[in-house]
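Here the complex is missing one protein chain, while the rest keep their positions.
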Amino acid sequence: MSDELSQPQLRQTFWTGDYYNEGSGKDGLFDKLKEECGVFGVYRHPDAASLSYYGLHALQHRGEESAGMCVSDGGEFHYHRGMGLVKEVFDKDIMASLVGDIAIGHVRYSTSGDSKLTNAQPLVFKYRDGDLAVATNGNIVNALQIRRELEQSGSIFQTTSDTEVVAHLIARSPKDLVEATKDAFNQIVGGFAFLVMTNDKLIAASDPHGLRPLTMGRLNGAYIFASETCALETIGAELIRDIEPGELLVLDKDGLREERFDHGKHRKALCAMEYIYFARPDSDLNGSNLHMARKRMGNQMAMECFIDADVVTGVPDSSISAAIGYAEQTGIPYELGMIKNKYTGRTFIQPSQELREQGVKMKLSAVRRVVEGKRVVMIDDSIVRGTTSRRIVNMLRDAGATEVHVCITSPPFKNPCFYGIDTPDRKELIASSKTIEEIRQEINADSLHFLSFEGLIEAVGGHNSSDPKGGLCLACFDNEYPTQVNFNGEEKFGCSC
Amino acid sequence: MSDELSQPQLRQTFWTGDYYNEGSGKDGLFDKLKEECGVFGVYRHPDAASLSYYGLHALQHRGEESAGMCVSDGGEFHYHRGMGLVKEVFDKDIMASLVGDIAIGHVRYSTSGDSKLTNAQPLVFKYRDGDLAVATNGNIVNALQIRRELEQSGSIFQTTSDTEVVAHLIARSPKDLVEATKDAFNQIVGGFAFLVMTNDKLIAASDPHGLRPLTMGRLNGAYIFASETCALETIGAELIRDIEPGELLVLDKDGLREERFDHGKHRKALCAMEYIYFARPDSDLNGSNLHMARKRMGNQMAMECFIDADVVTGVPDSSISAAIGYAEQTGIPYELGMIKNKYTGRTFIQPSQELREQGVKMKLSAVRRVVEGKRVVMIDDSIVRGTTSRRIVNMLRDAGATEVHVCITSPPFKNPCFYGIDTPDRKELIASSKTIEEIRQEINADSLHFLSFEGLIEAVGGHNSSDPKGGLCLACFDNEYPTQVNFNGEEKFGCSC
Amino acid sequence: MSDELSQPQLRQTFWTGDYYNEGSGKDGLFDKLKEECGVFGVYRHPDAASLSYYGLHALQHRGEESAGMCVSDGGEFHYHRGMGLVKEVFDKDIMASLVGDIAIGHVRYSTSGDSKLTNAQPLVFKYRDGDLAVATNGNIVNALQIRRELEQSGSIFQTTSDTEVVAHLIARSPKDLVEATKDAFNQIVGGFAFLVMTNDKLIAASDPHGLRPLTMGRLNGAYIFASETCALETIGAELIRDIEPGELLVLDKDGLREERFDHGKHRKALCAMEYIYFARPDSDLNGSNLHMARKRMGNQMAMECFIDADVVTGVPDSSISAAIGYAEQTGIPYELGMIKNKYTGRTFIQPSQELREQGVKMKLSAVRRVVEGKRVVMIDDSIVRGTTSRRIVNMLRDAGATEVHVCITSPPFKNPCFYGIDTPDRKELIASSKTIEEIRQEINADSLHFLSFEGLIEAVGGHNSSDPKGGLCLACFDNEYPTQVNFNGEEKFGCSC
Partner (left out) sequence: MSDELSQPQLRQTFWTGDYYNEGSGKDGLFDKLKEECGVFGVYRHPDAASLSYYGLHALQHRGEESAGMCVSDGGEFHYHRGMGLVKEVFDKDIMASLVGDIAIGHVRYSTSGDSKLTNAQPLVFKYRDGDLAVATNGNIVNALQIRRELEQSGSIFQTTSDTEVVAHLIARSPKDLVEATKDAFNQIVGGFAFLVMTNDKLIAASDPHGLRPLTMGRLNGAYIFASETCALETIGAELIRDIEPGELLVLDKDGLREERFDHGKHRKALCAMEYIYFARPDSDLNGSNLHMARKRMGNQMAMECFIDADVVTGVPDSSISAAIGYAEQTGIPYELGMIKNKYTGRTFIQPSQELREQGVKMKLSAVRRVVEGKRVVMIDDSIVRGTTSRRIVNMLRDAGATEVHVCITSPPFKNPCFYGIDTPDRKELIASSKTIEEIRQEINADSLHFLSFEGLIEAVGGHNSSDPKGGLCLACFDNEYPTQVNFNGEEKFGCSC
């Protein structure tokens, strides 16, 4: 079943990328990992829709493809979803129609094959007990298996989203909403943060390993849920705590009930890439600020590997913090060795191959007078296919850098993610098939260094934990997945929320 | 669950109406009945999408709110739906993506409460045996009852459309597609023309009374289905025949199979309003051209009621044919007594009350030099609430007509439709509570005349039938509905396809 | 200097045509003449902008490419112009900004080479005495000569419109506005209806031969000007009179001053094609209703040429009136032999050549049951290149007509227009090089008949005039232009207002 784009004008758009993640794949200018989605929820605030708007705007970096929200006025749902950024999808008239004090919202990135409006969340359904809306961030590893079983017993599906599977499971259960939701979560395997809303209830839950972040705050008596704390800060809400692995919080007329849906104990395994790259630098994870954590990664990098160089520079925007940390620790001055054009986003025009070879650079350019004649330490967060790193190294050389030393503030990225991050096939991950020396040659660096597992765990504060992995999922580095990932011989990785 | 409009710009639009049906309700400029939907299907033509585009464009008068089509290339579905006219919803890039040789398409009108993109058809589902698309014209009287039963057994719904109910029934049946479809149609009560498509099959069916029109044609070996013959003519297809009441045609690799789903014999009851008002004048129904049929209604009217007048004029566009017929029969000259502005459709601006009172007329204006000082016979097809008729009569008087005699080419409209036409509540139908003389006074006419049942049946050629109703559903005039219309104490009239 | 389209989306649009004038040139589906522009003006009405909106909407058939209006609040101008229909160009917010009680407005058609927003009218300037806005309908034959002289003395031009030339002439004159305007009009040669507005004055003028229509009405004490009376009727204004050839009306704080700018007497020569084809059937010209005039053309045609046939049909929409006149006079029944799809306007998609050969018809289709086996008289208003006529004749034959007799309610169209109608080169006008018999063969008709000059003049009421041409410009038929048309060896025909 192919693509349905409801906004015809988008069809002409060549999505060249976006803020954190510009372009994709082999042909993109950047081969960064794609973010997976962000969720936001409000329980009992008279400005539920407005708060969701600002909250989703703060989470925009987690998904730029579509945005949506559903609001309950106690009796009825009002909702709107669309392709594009939050500020493009909602306008004043639409906001005015989103009346109510309970809301869930969603921003979404997905692989292009699923890029359709019908997949935009929150998904909204009518079921036995009224209205039901669902928004999620993550990936369900056994979604296809469950879907086949549901189809065999007569279910029909309108989306390709995992989230629809969960809605069916809830509706099929003879139990009440909370128990039905627990049953549903016990049938699915994966990494997910989930918000479920009915006309008068809000449920928030995290998978048994807490793979995807989900946090709770309060604002004037209302409860707020968000994928990252930056969304709480943006709306002036006070951070209460992160949702625990396997936890299921219920908000209804009786207030907050803290329950669990999982049986038995699972190790905590929060996605390390959230620390390294995805989450906004002003967000906190596990009580630790991301800018500070990344600066510590830079410090650690410096302690593991001192390079005799003239300037330190970071690949904007995600590696600036680490670069400053490296500079501080080594005493080598931090400089603005490259600059990113902030007017990015969707653009119709791309340089022709010819112009690209002449050096036309729309997104990132080196600052010639900063790097000319200098030995440069270039800090970046990860290497996926290697193409972006090579391009940046060469750009610095073209601008006159005499040496370019690349320091990556994470271990080599070798394995695909099954929990919501869109990674290429294993064979496209350069670190899964090449040695560090081979990668160094491929990216044309004078030297190449990766942060150690210990350094990473130390930087995120995980060394205080009894867990040798520091409470992190490090599967993309060490291939040790916290859940079963192969069902009926099929592996379903990426994100299909 | 409230409105979802996926195209923000439409929210600002004050839908003042459209070609055949301008504005609606008490506040609209026109209180015409709303058309209910049109369907179009192609089986095995390499240009399936293009033919559907032209076919739907020809059926545009049956639904201006949304349009959609789904095409199968044998393995996969490609589909697109959007709010607006056919020419607005599809563009070159979208058309290029709709690859395949089997297609179904839909144009839709619906009451504003259901005006959402998610209700746009064809509805497309994944089910046990692959992809399933459904498009329909009509109304299912017991849809709510069936929906409740399905919800009780765990079904979830994403639309408020009756069509989704049928898709569930098909998917729930353990039988093969054709038998499952027959089972589904045997559970529903109402008036409908249905197209069902899978990856390699097309099914066309009409309700047991043939309430809604559906016709079949051929083009270069391919089969074509359309709500009206004008769509066949537009694409150059040859008309084969109308689909019979209760008939279910199956097209697959073995060619055409002519089957039936209903048990027992039902009287044919084709909607009389299709003859009187809805269908395009160049379409044929039951082998009879609509322009000619309407002209005969004018002839009949003249025979039943000769008026001593100077000019005959028809309310554009639907009553021009009848007016010419009346003029021909009486010898009173037919004149262009009023003219409709053809640049209608959605518009942002409406005259203020003040300007309206000053006589600002955007849609319809009288031709002063034609009616000034004249006794005018004004032909119209029906009176719903009476507000439009009064407005037009007064407009003719303001332009100088000395007498205005109103001739309606149908019996008084007294009862709501349960089979797909959007009619107001019975209490708003002026003829259900007022005498003809009272209506005459209300609309400020010098005299008022309705066509007799016999005259109507004669004009459409139904007098040749053994059925005293001439094979027509006349329920809106005589309150004799061909099916049960009350289920569990609830009446569901209007259209929710 | 090439095209500037300020609305990028329009660039993709294949303008396949519109209501009266569908497509153009050799490749268009229709080779109808293009309308030239419409003007509308209001002096001292508090709803000046709203009235202009409705007035321009009523004149939309005179120009569908761009629309604009300029309003004066006594001190300042407020204006807006855009590509598209009136209803597309203006929205509520824009209308709300157009504050004032004096207004001029414009709808424009132009040849594609000049299709730019900067040419959209009213043109608005700052000059010595404040603000100046100008809107016109027509063509200035010596505009290029004047423009060259102005450029030689240092003028710069931002548009390719003749209207900018007139604004320069006004600004260059040392006299006061009224005298400066008279001087300007005395320097230009051509056919034009002109509206000039300053912060507190409105001037309306017609060329010395009155080639283009311009009419004046009153509404609640305000003065209204419009290209056609239908715009007055639409807003409820009372028709006062048509502007006389060479007349210049001044409206300022002292009320209405009726002046003249031309010296000496010129014969009246109102464009005959306004009667035959352009003006709306509900408009009056010279006190004569257009529908009635066209019906008389049909009567005349019948008197000049009775054809033994079964049905009379008119090419919609412009020839319906004449067809009814022909039918009335001959007693042959008038029938709806062809029907036009009303959902036309800009569309993205055109049938492929293959589908077109299969007979896909988006705009006009024959009504098979009406013409099948019949001898058909087809009434049309003119033949330009002959391609459209051939297409329609063949369409009627394909639908089963046994004979097709073509009656054209005007003399053969042989010469280009220099006064504002976009005509092809003389060599493309079929009647300028072929005999009637040759044309008949080319269009595949059984017989072909043109209305005589006398019949045309009789039908428009011009036989009462002492002028043998009946007060009409018949140059496109008889090559006798009322003005010099060749300046410095250059002929400038078409429309460049």
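Labels A, B and C are assigned to the chains in the order they are written; within every chain, residues are numbered from 1.
In this section, a contact is a pair of C-beta atoms (placed from the backbone, for glycine too) under 8 Å apart; a residue touches a chain by one contact, two chains touch by 3 or more.
Every value quoted in this text rests on a predicted model; they were computed, and no experiment measured them.
A.B. asks: Using the touch definition from the top, which of A:Ser97, A:Asn186, A:Asn289 or A:Asn394 touches the missing chain?
C.D. replies: Candidates A:Ser97, A:Asn186, A:Asn289 or A:Asn394; residue touching the omitted chain: A:Asn289.
A.B. asks: Which residue, C:Arg44, C:His80, C:Arg108 or C:Lys268, contacts the hidden chain when the whole complex is considered?
C.D. replies: Final answer for the missing-chain contact: C:His80.
A.B. asks: Which listed residue (A:Thr181, A:Thr234, A:Ser319 or A:Thr483) would be found touching the missing chain in the intact complex?
C.D. replies: Checking each option in A:Thr181, A:Thr234, A:Ser319 or A:Thr483, the one touching the absent chain turns out to be A:Thr234.
A.B. asks: For chain A, which positions touch the chain that isn't shown here?
C.D. replies: For chain A, the residues touching the absent chain are 12, 19, 47, 50-51, 53-54, 57-58, 60-61, 85-87, 90-92, 95, 219-220, 230, 233-236, 280-282, 284, 288-289, 291-292, 295, 317, 320-321, 324, 328, 333-336, 339, 341-343, 345-349, 351-352, 354-355, 358-362, 365-370.
A.B. asks: In the complete complex, the non-displayed chain touches which residues of chain C?
C.D. replies: Spelled out for chain C, the touching residues are 1-8, 11-12, 76-82, 89-91, 93-94, 97, 117-118, 123-128, 131-132, 151-152, 154-158, 160, 167-168, 171-173.
Quick note on the criterion: only the chains that are shown with their structure count from here on.
A.B. asks: Centroid of chain A to centroid of chain B, CA atoms only: how many Å?
C.D. replies: For chain A versus chain B, the centre distance works out to 48 Å.
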